[in-house]
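One structure is given below, encoded as structure tokens.
Every protein chain of the complex appears in place save one, which is left out.
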């Protein structure tokens, strides 16, 4: 039963992520490297995937913050906001994206719905073409529960981008640990 | 470049997770279904994978808490503590496991090192056989940075267990959303 | 210097909190006791004061959640949302309050500005009459930095309500610890 389940999950992730436009991920990688500070926003398990991304970006020497962090600084026109939202219609991320644009920051959207309300505030979209909360009836693309496939694909996509950043910065794996928390 | 990276990640996860003993995951699933309350502990990105697990367990009708949550209740002899720790030597999880045993709770360890200090407090281990912080020099099993492979495999393993729970409980996908936060 | 500072803070809190309408706090206490579940929302240090409240409410046997918690359940018409916002204009709390009303939940606002956008969604307001982010120039009421006075007054007000709840429920102090997390 376990084998059946992980095989299903990994095969669904592979289908979803191989349908992503690689050029969009290259552009996001460039934006991440160029930004003075990176801010991340999402809700629920989508936020959790971005939190894993946030931690790794910091290990790679990129200053990243989840919105609401205790030491979140002010966003500026040199910053990048990354919004994770399958539907692109989640209220809090929409609000935050609107405010980020007001301060002149760039906004990247990782989501599924290319024609969402977020589009108005978005400089760059990386599209993971899977079902979203808005079209849950459409179960053709995933046999998993709820929005698991988007959350999983987001996690793996972000880790792929981290490996791309690591290459571009010619980082030596052993030296990465110097940025890593060492208190536990 | 993106394709090379996600292919690497997915293939490493597949190797790691297919080396897990399926029977151990069945036993963990049974323990999760039997416990009155489930507690989860880990640090860093391992904790983040468990937080995703925690959210989904609650959607599936299982009362789960990450240690430190604002509404964390008291652990009892009917509870299960799930410890995520590759090395099984992380200080905070070790401490928490020791305290959990003092209260008579069951302790499950998802990790890599089968002969760790955690073993003393562990009723059940699910072993993901990849390198840990303690043997980072041994890079034969992963070309990724840091402990990414353990964190990713843990995430996918936990989501596989969620699908197993969903089957065992005969849950209807559409009805799951009734347990889901609806405020955003 | 330390004495000067804590004397200033305590005297400002006393002024602020003694200007609160006691009847409003009684009504909030009743609502908290009546609700099947309590949800709390705020941002920044206001959220932190509510998190302290959330933890203590759970100790007192009241099911409380901060919006975004890993085990946040669905809000219903029997639930209470408590919004902390000095100005009553903070975007995320406004959104959450609007959604809470849609589900038929009661909404209580603890804030300073009695005529804010939140008013539309509010069943009950507890007003702490101090300056807010919107009228920071008006420094007559506090010599402290930023919105410290609101955050401190909110913290003390919430702890006062907890003592009121403890009395009303005739709770025995020693027995409270049974609801308290015991894993650390």
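By letter and in written order, the chains are A, B and C; residue numbering begins at 1 in each of them.
Note that in this section a residue touches a chain if its C-beta (ideal position, glycine included) is under 8 Å from a C-beta of that chain, and two chains touch if they have at least 3 such contacts.
Just so it is clear, the model here is predicted, and its values are computed rather than measured.
Enquirer: Which is it among B:7, B:95 or B:182 that touches the chain not included here?
Expert: Touching the chain that is not displayed is residue B:95.
Enquirer: Taking the full complex into account, find the residue in A:35, A:80, A:100 or A:118 that is in contact with the omitted chain.
Expert: That would be A:100, which touches the missing chain.
Enquirer: Suppose we count only contacts with the excluded chain; which residues of chain C make the list?
Expert: Residues in contact with the chain left out: 1-3, 5-6, 8-10, 13-14, 17-18, 20, 22, 25-26, 43-45, 48-49, 51-52, 55-56, 59-60, 90-92, 136, 139, 144-146, 148, 151-152, 155-157, 159-164, 166-167, 171, 173-174, 176-177, 180-181, 184.
Enquirer: Touching residues of chain B against the unshown chain: what are they?
Expert: Chain B touches the missing chain through residues 43, 47, 68, 91-92, 95, 99.
Enquirer: Quickly run down the residues of chain A that touch the omitted chain.
Expert: 39, 41, 51, 54-55, 58, 63-75, 81, 95-96, 99-100, 103, 178-184
As a convention for this text, only the chains that are shown with their structure count from here on.
Enquirer: Fitting on CA atoms only, what is the rotation between the copies chain A and chain B? Please report it in degrees, nearest 5.
Expert: Here the rotation carrying chain A onto chain B measures out at 180 degrees.
Enquirer: Which is it for copies chain B and chain C: same residues on both faces, with over half shared, or different residues?
Expert: Same, since over half the interface numbering is common to both chains.
Enquirer: With chain centres taken as the means of their Cα atoms, state the distance from chain A to chain B in Å.
Expert: 22
Enquirer: Could you put a whole-Å number on the gap between the CA centroids of chain B and chain C?
Expert: 34
Enquirer: Touching at least two other chains at once: which residues of chain B meet that condition?
Expert: 51, 55, 180-181, 184
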